[in-house]
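Here is subunit A:
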Amino acid sequence: MLEVRALSVAYGQHRALDGASVRVGRAEIVVILGANGAGKSSLLKAVAGICEGRVAGEVLLDGGDIAGMAPHRIVDQGVALVPEGRGVFGDLAVEENLALGAYGPRARDEEAGNLDRVMALFPKLGERRRQVVRTMSGGEQQMVAIGRAMMSNPRILMLDEPVAGMNREETEDMARAILDVRDEWGVTVLLVEHDMGMVMDISDHVCVLNFGRRIAAGTPAEVRADEEVIRAYLGASREAA
Partner candidate 1 sequence: MTATEWRDLGLALVVLVVAAGLPFFGTPYYLTLGVTIAMYAVLATSWALFSGPTHYISLATAAFFGLGTYVTAVGIDHLPYWLLLPIAGVIGAVVAGLVGLATLRLSGVYFVIFTLGLAEFIRQVITWAQNLMGTRGLYVLTDLGEREIYWQLLGLAALVFLGGWLIGRSRLGFALRIIGDDEEVARHSGIDTARAKVMLFMVPGAVASITGAIIAPRYVYIEPALAFAPILSFTVVIMALLGGTGRLWGPLVGVIPFTFLTEWVARWFPNQSTLVMGLAFLVIVFLLPKGFVGLIDGARARARGAFA
Partner candidate 2 sequence: MTTAATVLSLRGATRRFGGLTAVDEIDFDVAEHEVMGLIGPNGSGKSTTLNLISGALAPSGGDIVLRGQSIGGLPAQAIARLGVARTFQLVRLLPSMTVLENVKAGAVFGHRRRWGWDADAHAMRMLERVGMARAARSRVGQLTYIDTKRVELARVLASDPRVLLLDEWLAGLNPTELQEGIALIRSLRDEGRTIILVEHVMDAIRSLCDRCVVMASGRKIAEGTPDAVLSDREVIRAYLGDDDA
Partner candidate 3 sequence: MKRRTLMHLAAAAVAIAAAAAPALAQDALRIGAVGPKTGPLAGGGAVTFWPNVQLWAADVNARGGINVGGTMRPVEIVEYDDQTNPGETIKAVQRLATEDQVDFILAPYSTGLNLAAAPIFDRFGYPMVTHTATTDKVAELSAQFPNMFFSLGGAQGIATGVVEVLTGLRDRGDIGNRVAMVNVADAFGIELAGAARPQLEAAGFEIVYETSYPLGTQDLSPIMKGAVAATPDAFVAWSYPPDTFALTEQAVIENLAVGAFFTAVGTSFPGYAGRFAAQAEGVLGVGGVHADGAAFQEYAARHEAVTGAKPDFWASAMTYSTFQVLEQAIEGAGTTDRAAVAQYIKDNAFETVIGTLDYDENNNNPAFWTVGQWQGGVFKGVASTGREGAVDVVVKPAWQ
């Protein structure tokens, strides 16, 4: 349903992304892997229309090109991004953050229903509706961010390192929530992640970027066995574990 074709992003002299292509099917969880600076975040930002650099290439959502649209229109096409650093409204309360998620016309009709489902997804948010988000822990803020994104009634949810800085339990909770998003809402998930454990647990499909290019793609097991991937992660001299 989402197809990124030959997407390039350049910041001045530096090419962060060099003709990368990614395909994401309906109700799939696709993970983009890659070392720091591999251009993963630039890819998500370019899809969401908020990339500061020069963007070239196509972004097709169910066949329609959304590249170059204003960010609020892309949201209304059903693309939700939870950026690195979460991008929550720290000074506003949980319920206000969630209400803002349903700001666009796409989401308004189903606001009440979506709210119930978000509360079911993250019961913790229900207990803390009035808390100011800034005062919450990182894991809780991530719940707000994802909850807010789900309020926009998206077709595809993009997450940039959703479990960065979380401990094991929080990571497991988050992985479960992401699976729920796919299974119960039927929403496609495209995420950038470093935590291999989580990636292996939840993804249907993995795409590995290195130096701005795609170096591997496949199921988690395939990718994990890929020599090039192993080299990128643990170095060349490591014998297969």
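One rule holds for everything that comes next: contacts are C-beta pairs under 8 Å (C-beta built on N, C-alpha and C of every residue); 3 or more make two chains touch, one makes a residue touch a chain; residues count from 1.
How were these picked? Simply put, all candidates are chains of the complex that A comes from, given by their letters.
Note that the coordinates shown come from a computational prediction; the quantities given were computed from them, not determined experimentally.
> Subunit A in this complex: which of 1, 2 or 3 touches it?
2
> Can you name the residues of subunit A that touch candidate 2 in the complex?
On the subunit A side, the touching residues are 12-14, 16, 35-38, 134-138, 140, 161, 163-168, 194-201, 211, 224, 231, 233-238, 241.
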